[in-house]
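Presented below is the structure to which this report refers.
Missing here is one protein chain; the remaining ones are kept as they sit in the complex.
So that you can tell them apart, the chains are marked A and B in the order they are listed, and the count of residues begins at 1 in each.
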Amino acid sequence: MKKLKKIVLALIAMVMIAGCSTDKPDVVDPNVDVESKIVVATEIDLSTMDHHLATDATSFIAQTMVFAGLVELDENNQPQKDLAESWDVSDDGLVYTFHLTDTNWSNGTPVTANDFVYGWNRLIAQETASQYSFIMETIKVKNAAAVTSGEMAKEELGIKALDDKTFEVTLDAPCDFLLGLMAFPSFFPMNEEFATQMGDQYALTVDNMLYCGPYVMSDWMSGSGYKFTKNEDYHNADAISTDVVEFKFIQDAQSAMLEYQSGNLDVVTLTGQMVDAYKEDDGFTNRLQGYLWYLSVNFDDPNLANKDLRQAISFAVDREKMAELVLKDGSIAAQGLIPVALAKDKDGVDFRESNGPQVEYDPAAALEYFSSAQEALGDEISVELLYEDTEAGKSVAEYIQNNLETNLPGMVVTLNSKPKKTRLDMMKTGDYQICLTRWGPDYADPQTYLDMFLSYNTSNNNGKYNSPAYDEAVLEATQGASASDSAARWELLKQAENIIIQQDLGVIPVYQNGGAMMIAPGITGIEFHSAGVDNYRNMVKE
Amino acid sequence: MDEIKFEKDDFEFAHDSNDKLIDKTYSNSSYMKDVMTHFLKNKGALFGAIVIVIIILLAIFGPYFNSHTYKSMTIEHASLTPRIPIVENLGIFNGEIKRTNREGEVIVTNQYLDKGLEDVYYWFGTDTQGRDIFTRVFEGTRISLIIAFTAVIIDIFIGMFYGVISGYFGGKVDMVMQRFAEVLNGIPTLVLVTLLSLLLPPGIWSIIFALMITGWIGMNRIARAQVLKIKEQEFILASKTLGAKNFAIMFKDILPNIFGQVIIMSMFSIPNAIFTESFLSFIGLGIPGPMASLGSLVSEGYKSLTIYPHIIGSSIIVLALLMLSFNLFADGLRDAFDPKMKQQ
Partner (left out) sequence: MGKYILKRIAIACATLFVILFILFVMLEFMPGSPFNDEKLNEAQKALLYAKYGLDDPFFIRFFNYAKNMLQGDFGVSYVINKNFAVSTMIFQRLAVTIVIGIQAMVLGTIVGLILGILAALKHNTWVDTLASIISVIGVSVPSYVFALGLAYFVGFKLGWFPITYNPSNAAMSTILPTIALSLFTIANIARFTRSEMIDVLSSDYILLVKSKGIKEYKMIIKHALRNALIPIITVMGPLLVGLLTGSMVIEKIFAIPGIGSLMIAAIQGNDYNVVLSVAFVYSAMYIFTMLIIDILYGVIDPRIRVAKGE
């Protein structure tokens, strides 16, 4: 019995020790009340702070907090000055000269044009193996392709530091969206001396980075969260009104929402199901993202090579209901390959609007096409739909299956769910029939979508869509004579979309991603961008 | 005339009560009949058996009770709460949903009436995709039972034989066999199962196979531990002395004696199998949708647990009932089979 007593005593002691520690947090940080602090929940952990290695939104958002680019996007997606005080563009649109503002890295050394030269060179250097190295070619920097592939020395790249505060970029052809992209972390500067000194330890801890943005990273605990503290040396520090921004990694949306309701979190993302319960609450925010989800069809598959079948599938999916009743998070039905609010022409008309809807729901037409498909392929046609194992992915895949099997009697759809990485691998190796996949725009131009399905694009054209007419239209728009003529280029891009979607059904667009969030009342200044990185720099808490 | 009444204490035993001997004759009954009688006397076990039979019947016939199938969806009917004819008049299961808003007021809405579905009844409600939960729960029960039974039966066979042989022979044989089991078991089950289900095509058989790979080890462990305990006992020595062969001793003398333990263990293996499947569903590698298992229904319902608790409710209740019944049933069986227990 003595032992039992001991155990009981030990238990009591444990509880008491635990009990004592509850009082602590209030005492730990005496500055808590004077500081303004915003806590944001993130569902994905921070992967890397090296802005050349980053590929996901979470990492990009964190990087825009502590680093800065030449420009910053405002809430209307317009570039505003950041590290560049001003810039000149030559009349032919081929030379951009950026004049840098006076500002320092967090170790006191000034930010110079050389930091940009080093950063840009590092982006495309072979040994960096940055996934975004292609973006240098996209903005058509002179010799970008040759330098990236290693055929030319890095000095041949069309960038130059004219002096410490002047950075010049020379292009092969004009690029409409260059300025907007300067806000993208891939184009941020990097201090050569520091980065070389750190070697492969660069950006692995908060001390192994140099900051030039509105915040410095003050704490980073992998698997738990990370914290930013205001950078008083930032050139525009006066405009930053929140002292501490903390990102807390919580995978489970329901736990995050409980924390939000207890007042411990200020910004959380909701799942579609949670929208029903919270859509009436203050702070509920619905946004539209630039991600387009589409069905990639494998042209090597005999069933799907049949155009009637693809047409039937496209007509049989009720995208409106899917967005409204299945997804609920502000997603909208896709009308074409290019999402809404991605890019506007010179007159400010949205591309989507000017090119009209390319896909629609029409069960009668679907049935008609399906009958012709059945004549060619037999009465029972079965396909496997590959999708990734997220909640939304599952609901959408099951809904599509239901649509197809209900609207097209004789169609058998089996579902195959895989983790994202595995799904991507299966797509790359062509080991699929139909795959529910997505593409997020890297920049605000239709080209970011259209480039993917060029017949020779081996990394993205997984379905092996091959149309000379399409290739021609896209190439003419990006590299041909029309590239510098905005209006003509726009027409070509529209034409390209018509070919791949309406005419060939090379891919079948499904929906454009929304995002439902709860933002605590009183917090303003979060800027969402359909292309590029959401901006959490300018948050204000009343 | 007074009638003479006898009171209880008017009489007493002639001898001191401590000395009395009451003879009792034991009826001659067969072992199985004995087991049966004993089992039927155990109310809990009987209850368990009945519930298991009911659930199995529902799993077989339940999905045909209404016009819905496990995958037919009416997306407009999504997330409806349970509504049962007649019962609804009692004020429960009438399709109402109560929600407390931020001001603390309770708001009662009835989605059925709001959507103009006066004549529509979903007994267990619908899920977020507008599918009938009743049909899905019993469809899921069917698949879960198939998975669990198959996996556990395979486990019992492999694990028991392995454990008995290993424990009985002891020495080198035991060491090699247990080392092998230990190595296999040293790899965390979930890792093994996850990797396997990534490798295999999605479906019931892959899950059964993945569960089987490590499932038998626990059975082996129990069997072996029991053998170690039993093989030192006199009756084994007696058998040996009488010249029984090793295999005869193992399977005739030892096996029946460890059966109780193995049954208990296998009753734990059933929820284990279902849980591992549910874990796989949880990380997206379980039964491929829109097919359902109890595990996948639970993990599906979990995603809207704080908003639509009714979606997870019915599958959890069926799951819990099933487990309770299996446990009670197993206990009953154990008590009935185990001769040692009869003394009580």
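Note that contacts are C-beta pairs under 8 Å (C-beta built on N, C-alpha and C of every residue); 3 or more make two chains touch, one makes a residue touch a chain.
Note that the coordinates shown come from a computational prediction; the quantities given were computed from them, not determined experimentally.
**Q** Which one, B:N94, B:N110 or B:N185, makes contact with the chain that was left out?
**A** Of all options in B:N94, B:N110 or B:N185, contact with the hidden chain holds for B:N185.
**Q** In the full complex, which of B:I97, B:V120, B:A244 or B:M323 touches the chain missing from this view?
**A** Of the candidates B:I97, B:V120, B:A244 or B:M323, B:M323 is in touch with the missing chain.
**Q** Touching the hidden chain in the full complex, which residues of chain B are there? Just list them.
**A** 44, 170, 179, 182-183, 185-192, 194-195, 198-199, 218, 221-222, 225-226, 228-229, 232, 261, 264, 268, 271, 275, 278-279, 282-283, 295, 298-299, 302, 305-306, 312, 316, 319-320, 322-324, 327-328, 331, 334, 340-341, 343-344
**Q** Across the whole complex, list the residues on chain A that are touched by the chain not included here.
**A** 1, 3, 7, 11, 17-18, 21-22, 24-25, 28, 45-48, 50, 53, 55, 126-127, 129-134, 149, 200, 204, 221-224, 248-252, 254-256, 258-259, 261-262, 264, 418-422, 424-426, 428, 439, 458-460
In this section, only the chains that are shown with their structure count from here on.
**Q** Can you list the residues on chain B that touch chain A in the complex?
**A** Within the complex, chain B touches chain A at residues 71-73, 75-76, 78-79, 99, 101-102, 128-130, 198, 202, 283-285, 288-290, 303-308.
**Q** Please give the residue numbers of chain A that touch chain B in the complex, ascending.
**A** 254, 257-258, 271-274, 276-277, 280-282, 321, 325-326, 388-391, 394-395, 397-399, 401-402, 405, 414-419, 422
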